[in-house]
Every structure is written in structure tokens, then in C-alpha cells.
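I have a structure I would like to understand better, so I am pasting it below and will then ask my questions one at a time.
Every protein chain except one is present and positioned as in the full complex.
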Amino acid sequence: MIHLDPQQRLHKIVLQMPFNRLLGIRVTRRHKDGVTIECPLRHDLTNLAGVLHGGVTATMADAAVGIAIHSRFLGTRSATTVEMKVNYFLPVSGKKIRARAHLLRVGSTLCVGRVDLFNDSKKLVGTALVTYMLLPPEEKKR
Amino acid sequence: MIHLDPQQRLHKIVLQMPFNRLLGIRVTRRHKDGVTIECPLRHDLTNLAGVLHGGVTATMADAAVGIAIHSRFLGTRSATTVEMKVNYFLPVSGKKIRARAHLLRVGSTLCVGRVDLFNDSKKLVGTALVTYMLLPPEEKKR
Amino acid sequence: MIHLDPQQRLHKIVLQMPFNRLLGIRVTRRHKDGVTIECPLRHDLTNLAGVLHGGVTATMADAAVGIAIHSRFLGTRSATTVEMKVNYFLPVSGKKIRARAHLLRVGSTLCVGRVDLFNDSKKLVGTALVTYMLLPPEEKKR
Partner (left out) sequence: MIHLDPQQRLHKIVLQMPFNRLLGIRVTRRHKDGVTIECPLRHDLTNLAGVLHGGVTATMADAAVGIAIHSRFLGTRSATTVEMKVNYFLPVSGKKIRARAHLLRVGSTLCVGRVDLFNDSKKLVGTALVTYMLLPPEEKKR
């Protein structure tokens, strides 16, 4: 029997999320207050200008907070995105984009995370605020 | 020589946007104040809960306003996403998601669009506000 | 004994909200899906540039959705602002600012409203999305 450490378990979960998998998102670190995820850039994630599509950056922000919540509750609670706000500072090119989610508020119903987005050169390329709603524990069983 | 009507031309442009193409986004209608785009749902656009990933919805919002601006300026101006805000009302499943962008404000520097998002049953599943910055005309030539 | 119609009752409630009263906000119309409120402009609501302070516009958006929820539930439910997003299109001057709130989504926990903001000339000067959380009915009694 193989034992997985928490980050490996988390990464395994992420591979079960089809869209995150399509994009190639992977968890690179768990933190006390969140997670760091990364996505390698490739041509089919770009826009007409040849840089990363804003939708990928938004997906990273949404995913980072979702995975942070999953990690926080050890997978015992389901949650759904309520709303999200992304500010874009710089066009993203290079090898990857990194998203660091900080859970700022974990309430009984709502969780809010801030996500800072970085390029290869560790430059801040954007920031986001994402709100999730925790679903009642019984809905999990369905 | 084949002449394309404006919507066909617009659709051809969208096919040149790699990420929109990966998702399968297509323009279904041009309006006086914007455009309607659609994306067929498929398994690799979903999340762990089996419904459409919030990142796809966000991509639709971003793309709809970008395409509306492209349509408005007949492709003569480049623009880049400054910020975006999406509210999610209902989980999205079924055959497709539809995004209707309305350009609310077209300034000399900034354009703001509202995007209403609908499911198969024409139910409002979310709404978004997206801000683009028009790039100076000379940057287009580079 | 004097009987008040629904709009008068609503206006009376608004007068009990100290900050709305300080600003001079009043309900001018009830709609099926929301309310319209107005605020007369005056010097102490302006900023350094001599136009309406963005904070007043944001207050109008927040208040309009709060009052729309109050109206919808006939005052039987309490609600609190979860988050708000405002886009500013044009500087506001003249005699008043008007905010028209549309409740887009009324769920069992969250309500989302869109607010369109107009100046004297009925020009759209901004738009907002506001999320409220309905408090459990029992909390009302405390």
C-alpha cells in the first residue's frame, strides 16, 4: 500500500478536475493559509496577441482558491464559486504562470481568498479576489 | 474570390485565438451594442462536481467583450483586459453556455462591457463586468 | 390612524438608516424586480475635483440593493453586504444621482443585484454588482 503525503493527495485530486487537467494546472506547495499552483504556458492557452489568455489567469485564480479550500477542510466540504474579480497588470508570456492563494476569511458559509499571480520572473502580473460558498455537509453525500 | 460577411469574418478571427479555439467558442450573433458567443459543453471543461468550471465561464465573459470590441472597431484597434468581475448564480450543465456582451461604455482609453451568461434553458446563470484598455493605434503596427 | 402605501413605508425605513439619511438618499420608485433611489448632490459629497465622490456612488449601489431586498421580503428578512463591484464611466455633477437596482438572483442564502447609475441627463454614469447574504430568520429576532 502506498501512502501519499498531503500535497500528493491534493495533486491527485486536482488531476480529477477535468478543466484544470486540460490546462495542466498542478499544485506546487501547500501553505498554512493556502496553496501555490502553477500552469505551464503553451500556444493553445494564448490569445490573438500571442500572450496568455485572460481566461486562463482567471481559471488559475478560481482553481487556486478552490484547491486551498479543499486543502483546508481536507476534502470534507464541497464548495462552489460565488464570484471572482481579477485585475490584470502585465501580459503573461514565458514558461509558466504561478498563483498563490491566501484564504483571508473562512466563515461558516463563505470563504474568501486573495490570489497573487506571478510570471517566470516572479513579477506580480495580476491579483484576484475569489468568494466560494461552502455547501451544507449533507449535500456532500449525494 | 470569396466574400465573407461581417459575422463570418469575426468568426474567422475568433478561430485565430488559440484558447478560444481550444474551448470551442464561436460567435453566433452580432448586435448593435455587442455580440453573442457560445461554447458547447464537454467533459474536459468541467470541475470536480461535474459541472462547468468557473474558469470557462470567466473566459466566456472576457472573450465576449474582447470580440465585441473587435467587432465595434472592425479590427482596427487592439485592446487588452484590464480587469474582470464574474458573479455565478447557478451551476452550468447541459449542451452549451451562451454569453451576450453589451458594450456599456466605449471611451478613448477604456471600454467596459456587461456580459449576461445563459444556459440551454435560457436561464441567467451568471453576469460579468469586464474592462478593456484600448492600445494606442501605433502599437497595432508592431 | 394613517395608512402608508408600500413606497412610503419603504421610504420611512430608509430614513431610519443613519448613513443613507446623512447622504439624503430617498426611494423614488418600487419595481417588480427592484427599486430606484436618488440622492441630491451637494458640495460635501464631492471630491477634490469638485465632482461626486466615488464613495457616494458606491453607497448608492449598496443601498439600492439593500433596499430592493428589504422591499422584496417586505422587511421580514435581514441581509448584509458580502461584496460589491462598481465601474465608474463618467464624472457625476449636476443636481442628483439616480440608482436603479435590479435583483438578478434571489437564492436561499445569497441575493445579487445589478445597479445602473444615472446622472441628471439620464446618462449611464456607472454600473455595479452587489451581493448580499440573507441572515437566518431567527437572527432577526435578536
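Which chain is which? They are A, B and C, in the order written, and residues in each are numbered from 1.
The working rule: a residue touches a chain if its C-beta (ideal position, glycine included) is under 8 Å from a C-beta of that chain, and two chains touch if they have at least 3 such contacts.
Predicted, not measured: the structure shown is a model, and the values here were computed from it.
Peer 1: Which listed residue (C:P6, C:P40 or C:P91) would be found touching the missing chain in the intact complex?
Peer 2: C:P91
Peer 1: For the chain left out of this view, which of B:I13, B:A49, B:L90 or B:L110 touches it?
Peer 2: Answering carefully, the residue with contact to the hidden chain is B:L110.
Peer 1: Can you list, in ascending order, the subunit B residues touching the missing chain?
Peer 2: Per the touch rule, subunit B residues meeting the hidden chain are 82-83, 85, 109-110, 129, 131, 133.
Peer 1: Residues on subunit C that touch the omitted chain in the whole complex?
Peer 2: Those residues of subunit C that touch the unshown chain are 13, 16-23, 43-49, 53-56, 58-60, 62-63, 66, 78, 80-88, 91.
Peer 1: Provide the residue numbers of subunit A that touch the chain removed from this figure.
Peer 2: 85, 87, 89, 104-105, 107, 112, 114, 124, 127, 129, 131
By definition in this document, only the chains that are shown with their structure count from here on.
Peer 1: In terms of C-beta pairs in contact, which two chains are most connected?
Peer 2: Comparing chain pairs, contacts are most numerous for A-B.
Peer 1: Taking each chain's centre as its mean C-alpha position, how far apart are subunit A and subunit B in Å?
Peer 2: So the centre of subunit A lies 22 Å away from the centre of subunit B.
Peer 1: Could you give the separation in Å between the centres of subunit A and subunit C, each centre being the mean of its C-alpha atoms?
Peer 2: 34
Peer 1: Which residues of subunit B are in contact with two or more other chains?
Peer 2: Answer for subunit B, listing residues that touch two or more other chains: 85, 87.
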